[in-house]
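Mind having a look at this structure? Questions to follow.
Removed: one protein chain of the complex. Kept in place: all other protein chains.
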Amino acid sequence: MTSVGYDPAAPGAELERRGIRLGDVLFQGVALAASVAATALLGLIAYQVFSDAWPAIEQFGLSFVWTEAWDPVKDTYGALTFVYGTVVTSVIALLLATPLSIAIALFLTEIAPRRVAAPIATLVELLAAIPSVVLGLWGILVFGPWVRDTLEPWLQSFLGWCPLFSGEPSQAGMLPAALVLTIMIIPITSAICRELFSRTPRDLMDGAMALGSTRWEAIRGVMFAYAAPGIAAAVLLGLGRAFGEAIAVNQVIGGANSIHISLFAPADSLGSRIAAQYQGATSALQASSILYLGAILMVISLVTNVLAQVIVRRFERSRRAY
Amino acid sequence: MTTIPSDDRYDITVRSAGLRRRKLTEKAYAGLAVASAVIAVAILALVLGTVIHKGLSALSLDFFTKPRPLFGQAGGIADALVGSALIVSMAMVMAIPFSILVAIFMAEYAGPRLSVALRIVLDVLNGVPAIVVGIFVFGLLVVGRGQSAIFGAFSLAVLMLPMVARATQEVLEIVPRSLREASLALGVTRWRTTLSIVLPTAIGGILTGVVIAVARVAGETAPLLFTSSIAANQISTDVTNALPTLPVSIFVFSESPDPGEQAAGWAAALVLIAFVLVLNIVAKVVAGRQRRKHEGV
Partner (left out) sequence: MKRAALATFALVGALALAAVAGQAQASSSATKDTQLVGTGATFPFPLISKWIPEVGKAYGINITYSPTGSGAGIAGITARTVDFGASDAPLSDQQLADCKGCVVIPWALAAVSIPYNLPGLNGRVHLNGATLASIYLGTITSWNDPAIRKLNPKLSLPDTKITPVYRSDGSGTTFAYTAYLSAVSGQFSRRVGNNTSVNFPTGVGARGSSGVAGVVRNTPGALTYVDAAYSIQNKLQFAMIQNRAGRFTTPGLRGIAQAVSTLPKKITSPAQLKIVDPPKAAGPLAYPISTFTYVILPTSSAKAAELRKFVYWAVTQGQKFGPPLFFVPLPTSVKAYAYRELAKVKVAA
């Protein structure tokens, strides 16, 4: 413990006279080192993935991204099947999850009384806590067969004319994977939306209703307009989560090698293909191509993440003007 | 002088068709909102219910004391429980001090722009998919050396870092400046102030962040697939080799055709979910207590 009195003869006295404490310098140095290391870690991840993918990048170039091929026998590879699978499953999940999440958030902030809202909010958060491998287990053994036996035939009965819903129902395919992703995204998006809606300034809403609008019209006109950027950010964050999910998707998507139009047919996504094949690549080029898939996945996750953050920061800045 | 529109649609004294329609729309959307919440809760109930129902029947004393089975035998998850416990503990040891230091730097020492830059770095790190972290650690550490529980723990620590750091940073910033200034005015060094005054004040929030991060990584499968998946079917504490883990075991059981192994998968999922849910509830309780303490201040 430092004494209150100042002893000029004591060691470190010169430093102390200048107001510099050795302990402080050391501590700040350690904290700085940790922060530098955290930043370096991010760079290292990008570097490692790209350098391992380099042989494939060199061999196939950028056209890898839109080439539909995955043939270890001929040693030619292309990512289109998996990019397509990732994008389609994630977009479908988003289209289904976003209105549901907004509705849930509205329910929790506007409709439900406080005593009901709190436990229901907890339950929705618990949905986020379910590990993806458990959702996948449920997907393989319970949900997939139900989709094959009940949901897909039902959809086909009135939508069968559409190529998206053609073909034989299957328990492994694009549709079960998209639905599992929906279940994963809902808690994330609804939690963010709930935050946004509860932070809408009350006087804006009250003003609208004083002018004669119904509750719903006030919500639609005022709350959504106020929260729109935040909702966009929530959507993007959910999308990023969906892009990156590998395990649960791998369990229910069916591991197909080419693109099929029907949502019922097996497909594959970037994360899922990496999880399935990385350890058993037959050639160095295949291993490197799988890492190229990882690089693509990293890039699209990064882009959605950064976009979400840009929107959030611009949102925060404009809100502070209020 | 503006003329007030005499549109019957907006005259609330007139019970017009327009008002009825608008009220109906309001009820319809309210109904949709309620229905959505019901759907969400129903899905949760469905998944949890199935896990509990199918998992309970497979639970037995054997399940908790025997290791995973070889082909054609019965077994349990004792080795996976030990492995998971060791790996998650090591991940905590690796991640927590590191994350707290980063958060301290952001909250106490960094200027506003540096702090924002670091926040962006952490948020981007948070967005890196778990499978990419898995192949990163595989390429960096496992190739040439073999799998080990330590590498698995490192991959989980990479996932924990942004979560714990951001949570800690947010809590540290809430600690009132007056507390720090009072301490410094009394002659306590800056580092002492941070460690002995600021951190303990924020401990509740830090604990919440840690517990949530642990709940998240306890269920992560992808990084462990690459770093700790080739493990003996026996209880082992040798962390220099790969150890079996709960999530990877569930992953393997889920693809098995054997009903016995599938039942083991449900039971293991039940154990994992119970653990994760308990942690989440603990986090909520701690967060609630923190909030009440601060509101009282």
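To keep things simple, chains are lettered A and B as they appear, and every chain counts its residues starting from 1.
One rule holds for everything that comes next: a contact is a pair of C-beta atoms (placed from the backbone, for glycine too) under 8 Å apart; a residue touches a chain by one contact, two chains touch by 3 or more.
It should be emphasised that the depicted structure is a prediction, and the values quoted were computed from it without experimental measurement.
Peer 1: For a quick check of understanding: of B:49, B:146, B:187 or B:288, which residue touches the chain that isn't displayed?
Peer 2: B:146
Peer 1: Pick from A:111, A:164 or A:281: which residue touches the chain that isn't shown?
Peer 2: The missing chain is touched by A:281.
Peer 1: With the missing chain put back, which residues of chain A would touch it? List them for me.
Peer 2: Residues 69-74, 140-141, 144-145, 148, 168, 170-172, 250, 254-258, 266, 268, 276-277, 279-284, 286-287 of chain A touch the chain that is not shown.
Peer 1: Which parts of chain B are in contact with the chain that was left out?
Peer 2: Residues of chain B in contact with the hidden chain: 70-73, 86, 89, 93, 142-147, 200, 229-234, 236-241, 252, 255-258, 261.
Definition applied: only the chains that are shown with their structure count from here on.
Peer 1: Could you tell me the distance, in whole angstrom, between the mean C-alpha positions of chain A and chain B?
Peer 2: Once rounded, the distance between the two centres reads 14 Å.
Peer 1: With touch defined as at the start, can you tell me which chain B residues reach chain A in the complex?
Peer 2: 10, 12, 22-23, 25-26, 29-30, 32-37, 39-41, 43-44, 47-48, 50-51, 98, 101-102, 104-106, 108-110, 118, 120-133, 135-136, 138-140, 158, 161, 165, 187-192, 194, 215, 218-222, 225-226, 247, 250-251, 253-255, 262, 265-266, 269, 272-273, 276-277, 280, 284
Peer 1: Any idea which chain A residues touch chain B in the complex?
Peer 2: That would be residues 2, 4, 21, 23-24, 26-28, 30-32, 34-35, 37-39, 41-42, 44-45, 48-49, 52, 99-100, 103-104, 106-108, 110-112, 120, 122-127, 129-138, 140-142, 183, 186, 190, 212, 214-217, 240, 243-247, 251, 271, 274-275, 278-279, 291, 294, 297-298, 301-302, 304-306, 309 of chain A.
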